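Scroll down for the structure; my scribbles are underneath it.
Removed from the display is one protein chain of the complex; every other protein chain stays in position.
Think of it as A, B and C in the order they're written, each chain with its own count starting at 1.
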Amino acid sequence: MRYSGFKVIKEALTGHKGWKPAWRDPVPQAHYDIIIIGGGGHGLATAYYLAKEFGGKKIAVLEKGWIGGGNVGRNTTIVRSNYLLDGNEPFYEMSLKLWEGLEQDFNYNAMVSQRGILNLIHSDAQRDAFTRRGNAMILNGADAEMLTTGQILDRYPFLNVDNARFPIKGGLAQHRGGTVRHDAVAWGYARGADIRGVDIIQNCEVTGFRIENGKAIGVETSRGYIGANKIGCAVAGSSSRLMSKVDMQLPMESHVLQAFVSEGLKPVIPGVITFGAGHFYCSQSDKGGLVFGGDLDGYNSYAQRGNMPVVEDVCESGMALMPMLGRARLLRMWGGVMDMSMDGSPIIDKTHIDGLYFNGGWCYGGFKATPASGYCFAHLLARDMPHPNATAFRFDRFSRGLMIDEKGMGNQPNLH
Amino acid sequence: MTQINRITNGQTNPDQRLEFTFDGKTFYGQGGDTLASALLANGQRLMGRSFKYHRPRGPLTAGSEEPNALVELRTGGRQEPNTRATTAELYDGLTARSQNRLGSLKFDLLSINDRLSNFLTAGFYYKTFMWPAAFWEKLYEPIIRHAAGLGSLSKIDDPDLYDKGFLHCDQLIIGAGPAGLSAALVAGRSGAQVILADEDFRMGGRLNSETFAIGDQSGADWATATVAELATMPNVRLLPRTTVIGAFDHGIFSAVERVSDHLAVPATGKPRQILWRIYAKSSLLCAGATERPIGFENNDRPGIMLASAMRTYGNRFGVAADKRVAIFTNNDDGHRTAADLHAKGVKIAAVVDTRPDAPRSGDYEVLAGAQVIDTKGRLGLTFAEVREADGSARTLEVGALGMSGGWNPNVHMTCHQRGCPVWNDTIAAFAPGKNLPVGMAVAGAATGAFSTAAALSTGAKAAAAQLRHLGFQPKPPRQPKTEDTPTNVTPFWYVQGCNRAWLDQQNDVTVKDVKLAHQEGFRSVEHLKRYTTLGMATDQGKTSNMGGLAIMAELAGKSIPDVGTTIFRPPYTPTSMGVLAGRSVGRDFHPTRLTPTHKWAEEQDAVFVEVGNWLRAQWFPKSGETHWRESVDREVIATRNSVGVCDVTTLGKVDVQGADAADFLNKIYCNGFAKLAVGKVRYGLMLREDGIAMDDGTAARMAEDHFVVTTTTANALPVYRHMEFVRQCLYPDMDVQLISTTEAWAQYAVAGPNSRKLLEKIVDQDISNDAFPFMACADITVCGGLRARLFRISFSGELAYEIAVPTAYGDALIRRIMDAGAEFDVTPYGTEALGVMRIEKGHAAGNELNGTTTAQNLGMGRMVSKKKDSIGSTLSEREGLNRPNDLRQIGIKPVNPADPVPAGGHLMNATGPVDAAHDQGYVTSAAYSPSLGHMIALGFLKDGANQIGKRMRLVSPLTGVETEIEIASAHFIDPEGNRLRA
Amino acid sequence: MHDLKPISALGGVSDTIGTMTITENSGVALASVAARMGGEVATKKALKKLLGDVPGPGRSQQHDPESGFWMGPDQWMIGAPMDTHELLADQLKTLLGDAASVTEQSGAWVVFDVVGAALPDMMERLCAAPVRTMVAGDTQRTVIHHLSCFVIRQNGADHVRILGPRASAGSLHHALNGAAHSVA
Partner (left out) sequence: MIINHPLLGPRDASEFTYLGDAKLIDRPDWQSDTAAQDFYEYGYLRTNPAGEHRELWFHEAGDRSWLVVTRNTLTHEISAVEMARDVARAQGRSK
């Protein structure tokens, strides 16, 4: 069923009788060509592109709970491609381009809103670093603009300038960045994949892999054994847990990242804004809530909740930047479990087991990467070779000394 | 306007007449009123508009769970959107405005949405607004955004102060209703440290809203007396107006005390609110319960409210919701409201009870087995349509209707660590489950025991049990006689066949929306919430979630517990961001660190710059200098030609002592230190274990067993932490002692050809080149005996020293240096000149040590000793860090001396395309060199060591620069180092 | 003898706010003592002689002229009157020899004496140290307004001494005064 304004009107006039389930609820088949483990954004996107772009047949997505219940529904909805390093920037720019055409592509309004993202600068060293980054973005075909404090205040007149501990000295803007309605991304991909024949199987937890002479041939699940020619794992937050079932140790730790939303407010913050002298980034949703976040709690955790010190730290930064926020109220806080990799960059690669493929280690980058991650993982699964924009995301980069370390923090995951 | 609906005085104070305005109109209320009770007293039922359809709304509740009666309170910088009129304590001069309307509250142009509601069903926006793509940001979204949102921020800085505080207790009691008060009595008398917190400004909870007695006094009087007794106990801390917002790990709670929100303006120097962090050995949740509405057509009109709220307005505030009211209930509790209001002379049109066997509860009509099926009234309820048991229709003319669908225990805090509530059939609601937060127990209505007697006894028992566990000997008192009626409820969620029956009144989620979501396959609770926005409003679903669950259960043919519940997250009620930030705002966001010369530098009109938390002099403008470059160029030239002085105190200093001090430094530095002679300084490069450069600095050997290590300003803390890690975790038996002395010593660089001459006038010892050569260090004295340290090291490349004295003497020393140096025209220089000179000399700094560069990249590959084990040495040998064409640090100068060479620019070959694929390197630091008369820069270039002299392009498309440059040695000045050895 | 004049971080400022008096105490000389490996016993013996007793974890020993508190495992901070003990570090080194490492710390810290009836109310607006239940000599290093400080319960019933990083003396003083105003 195709969605459109006309369809909405027609249904409204005929009692909404015609709406069908957005995706089927199929029984698992005995065998699939490709199984994707994880019904989150990346897993669903992978299945969608496999079916749509790579002629994939007999594809299943196995989700232990309900699709979109993980980080795709627990983030601050920001999309951008303002990365510095060669290993990353082309990939994230590819992702941003996919976002730009996504809704028409999968016929679902995910509210991709290119309201622009702004990284504030508070010191000369920061300006040098952001200049290098902005140039790297442009050289990679992305957009970037260096704004003066005056230009910034024209758009954000409420920023603290006269009483600031760390005065704003400019900012690096990417106007094509913005936000996306996160849940709708999962639902849109799910619906698009379902229409193309992908079986989306919820409440189906993978409990083990079946390996025969070095080749993965299927998975044990809470709904029985399911065979497959190829198995792709995309279970951000649970990667180590899943891969431990084949005795793999991963170069990552799981950390909780909290996110926050305020009560609904009339439009006040036009774009996405990121504080450069503290941990705070913020945008305003179409519903009116200020969606904001900050730093990791900092300790390994699989509990989807955090503690107060980080909440207070984030609000301190928010108030330091926008003193008007004192009168706004924090409505809800929640935590997502991040695969924090050892260099802050992801992995899209084959494993040492034939037929078993891995996608994870997204740190904070997961949501904005969803389309490209799905596309490149689909490429790897379908063609057995990495997509040109994802050649650096390999397991062996650590043993070979080819880290992709945007922040320059080294092998300490909670600093990325 | 008179208070036409003020029937008695309840617990408000008629002698305290408070004037306030709502939408510019003046009203009067009484002390003890909330904004909502005062407006209702004045016959003002209409207080807000709903989020989506802009339906007219009045208060649904009398508490913090209120979805409808949200206002903008106060004005200017104190304007506070989405404030619940039902909890806003009335004060004289209060001003409030209705919100989320286009036009007036009565005539909201956006109420057109209500007419279009059939098109605006759950999730409709996911299915349209997609063509043409560009229209989303330009057309659709702006319209949606401006219709959406509730109240508005002023965009003015919040002028108020917020405090944070820390409390410790044996027992934290959350909620001061009957259960909490009776618990507090037991705990208080046991001598334990007790904190009793309640969100209301008047403790007592439901007792203030009910009429029944406790012993021989009214419930409210018993509460007052109990609070009075507790107030006399030194070990009991009463926190009214305090909401416990969350239960966190290991017995830590956060609570917000609204110290001044009941005042027009906080007293001078006093906070508006306090965020308490409470460390509780045990906690007792006595949060009570919340009544449920019932779903029926148009159940959202002003005047329709929870029966318990109607009772609160009547009993506590002495306000009738209207002169004629009806009750719609599925349980006995609904009848209480009728009885209480009837006793106060309010006309009870009828009690509509869904149960065929409904009891008679008073001298008014009870319609057993009947249902309210629809209502009328554009801006407020006028008629309720009733279907009687026999099917006949009946119209009640009423201005208010109380709904009683049973009660939900307030289990929220039990879920904050992801505990799950369990279904309880007798009360037809979820009650606290097993895995509560550590140290928490629950008592009273929050457990589902709804009678007052149960509250008193469970409160006392639970408190006693916890206290015994903590080693106290509590004595549970004899409980006074009081109301003990059993809960009698027959689940009834919504009237069959209704469509526009509101579940979530703020977000306008109706029964129809839930059915549609189910039809479209959004069948998990999480999907339902996210697709319909049910329970996502500012009331966090306190009155709406259950209804949604019940309907889903019916549609799925499952029981409610099988469908599941939604986990509640902190905060319990929305919390102002101001109080979460506390005092760390504005200039106090982070502490400021001042150098020993700060006072003196201010006298020199220095311009300061933030370096981490430090404030450092950036340059020292002289009169007549109009541009910072003039000052900086002068400082550089003066230093290179004669002598300059710069405060370098901010560099981290670590005192390393012990028999194994040298071996220890051998571990943390990649180059060797074991053989460093006493009285000598050596440059050291520190690697991370992953082989990447971490920090650099110098280590001075003051004695066999004593080194003074310096770090960069930025890395002082992480490097110290790293050194302690190596000491305690890797080499626990090394005899090494560490302590930071960064702030203990004032340290100044004295640089330039005349630096020795200058210092000779101050230092008491011989510092001639022979006695004190390059890289020498010593404990010395200055000015006739003050202990000091002298290091002959040079960042500028000139003959230079760093001299250190105890911080208290820093001010005196800088003044003495300036006096002694007058004959050499000694010039103070700031961080800018420092930066220029280090670039001229090719010294790496923060911009080069950016966390991705190796010793190789920095041209120091040979420093990494292969003869010993040091942190990072093994992993630094990985192939990827040792490729022949790796980046190398180089110098850059413009071919045309007038051209700029901006930092952050990228290096491209002289010809060929300009894109990422052809990127050859980048510029890390750049400056104008007054010594050379043109800009110079440091950068990293592929195979840089072999590119010296090469012509390339420096491009910075971001800033619109493309310059022809030449690759040079990074050592622009005195590459042989003759000057610093002079 | 040199003629350089030392100055304290805030010039010995003293404010009275409500019942609270907050005074910068510029008269304290400080030096840290860390026992060398194998020198633990000798160090403690010497400190016992110097202070009367060796403070354990979370404790300080208030004694004249020298006093001291525990900083970390086998590490103590010793304080004494500046006018008589400006060379405290040297004096301690002489006393301890190779048994311990001694480091001058006088310049690293700003010292505030906080005295007054509202002391517990004020302190609970500043840090997590349980000042209400701390007894004389109890010492806690904790965080005040992002600054790592030592909070020492003095003998006087309503007196704590706070040591904070000297470079941030102004920020710390501002925080102390702010809290005093809140409870005044």
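Quick note on the criterion: contacts are C-beta pairs under 8 Å (C-beta built on N, C-alpha and C of every residue); 3 or more make two chains touch, one makes a residue touch a chain.
Since the model is a prediction, treat every value here as computed from it, not as a measurement.
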item	value
Omitted chain's touching partners, listed by label	A, B, C
Residue of B:24, B:391, B:732 or B:949 in touch with the missing chain, whole complex considered	B:732
Residue, one of A:95, A:202 or A:240, that touches the chain absent here	A:240
Selected from C:78, C:92 or C:128 as touching the chain missing from the view	C:128
Option touching the unshown chain, where B:33, B:353 or B:660 are the choices	B:660
Positions on chain A where the hidden chain makes contact	238, 240-241, 244, 249-254, 298-303, 307, 309, 342, 398-399, 411-414
Residues from chain C at the interface with the omitted partner, ascending	57-58, 70-73, 128, 140-143, 148
Touch residues of chain B, complete complex, unshown partner	248-252, 279, 417, 438, 660, 663, 689-690, 717, 721, 724-725, 728-734, 869, 873-875, 877-878
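Here is the rule we use: only the chains that are shown with their structure count from here on.
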item	value
Selected interface, A-B versus B-C, where C-beta contact pairs are more numerous	A-B
Chain A and chain C: spacing of chain centres that average the CA atoms, whole Å	49
Rounded Å distance, chain B centre to chain C centre (Cα mean)	32
Contact set on chain C toward chain B in their complex	1-8, 32, 34, 36-38, 75, 87, 101, 103-109, 124-125, 127-130, 132-133, 145-147, 165-172, 174-175, 178-179, 181-182, 184
For the chain B and chain C complex, residues of the former touching the latter	161, 163-168, 269-271, 274, 277, 279, 583-584, 588, 590-595, 613-614, 655, 657-659, 705-706, 733-735, 737, 739-746, 781-787, 805-813, 816
Footprint of chain B on chain A - complex, ascending	3-5, 7-9, 12-13, 16, 19-23, 25, 65-66, 68-69, 73, 86, 89-90, 100-101, 103-104, 107-115, 122-125, 127-136, 138-141, 144-146, 157-158, 160, 163-167, 181, 183-184, 187-188, 202, 262-268, 277-278, 284, 286-288, 303-305, 307-308, 311-312, 315-320, 323-334, 397, 399-403, 405, 407-411
